[in-house]
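What follows is a single structure, written as structure tokens, with notes after it.
With one protein chain held back, the other chains of the complex are shown just where they sit.
So, chain A:
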């Protein structure tokens, strides 16, 4: 059948040096490059029989062990490249049937990719997650919030039966206040950090089902930061973390990541 080309990332041709020795998607072949003008594609060859569309679809849907392994392979490869070059990371499993077809796609998207390279050069992607101890914050809110305090006073005057239902209602109010407070605090941190960065995007938070962590994620955001400002950014995150620790908050920065969140463009 022949060969397929698995595309990991695009790199500006002017930055290209000899590619380090990296193993391909099948665990055997080596990575190599194909140049189309100003854009160089970092790829590996795959046997078309073992990696055709049906096989891949089946693996992705049914073999989680495989998917995890390969997703990490993709990520680690792109990460290694991003330490050396300005990199546009491709989505998992972008595959071409021939060199011509890959080159054509690169040429078609060339000017957009060059714009992205300009945006990314000299900058890093960092991720911020904010967690919060709901129980601790809830206690603070029910203590310090005058509305809730007054409600509680009123309820204590009621009959036992009425108290039960009114307390339920009060719980709901505390929950709502809690969510609002969490957003307010996180947003304040985010806005302050945005002053140090080039771009900042808010992402969806993950449920604890996804993270498997006990603590609740209240904020998840990504930043594109100029390399010389990264240290200041991290210091800032750390000082927020220290400052807010006692009230049940936790801030976690991770990176630098390949610029997965700042490379997208419309095709």
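Quick note on the criterion: a residue touches a chain if its C-beta (ideal position, glycine included) is under 8 Å from a C-beta of that chain, and two chains touch if they have at least 3 such contacts; residues count from 1.
Keep in mind that, in the parts below, contacts and distances are computed from a predicted model.
> Since a chain is absent, check the UniProt entry for it and pick the matching name: "ATP-binding cassette domain-containing protein", "ABC transporter permease", "1,2-phenylacetyl-CoA epoxidase subunit PaaD" or "Gas vesicle protein GvpJ".
Of "ATP-binding cassette domain-containing protein", "ABC transporter permease", "1,2-phenylacetyl-CoA epoxidase subunit PaaD" or "Gas vesicle protein GvpJ", the absent chain's UniProt record names it "Gas vesicle protein GvpJ".
> Out of A:47, A:105, A:163 or A:226, which residue would touch the omitted chain in the full complex?
Final answer for the missing-chain contact: A:105.
> Which of A:83, A:97, A:188 or A:227 sits in contact with the chain that's absent?
Once the missing chain is taken into account, the touching residue is A:97.
> Considering the entire assembly, which residues of chain A contact the chain that has been omitted?
4, 7, 10, 52-53, 56-57, 60, 64-65, 67-68, 71-72, 74-75, 78, 88-98, 101, 105, 109, 116, 127, 129, 206-207, 209-213, 234, 237-238, 241, 251-255, 257-258, 260-261, 263-265, 267
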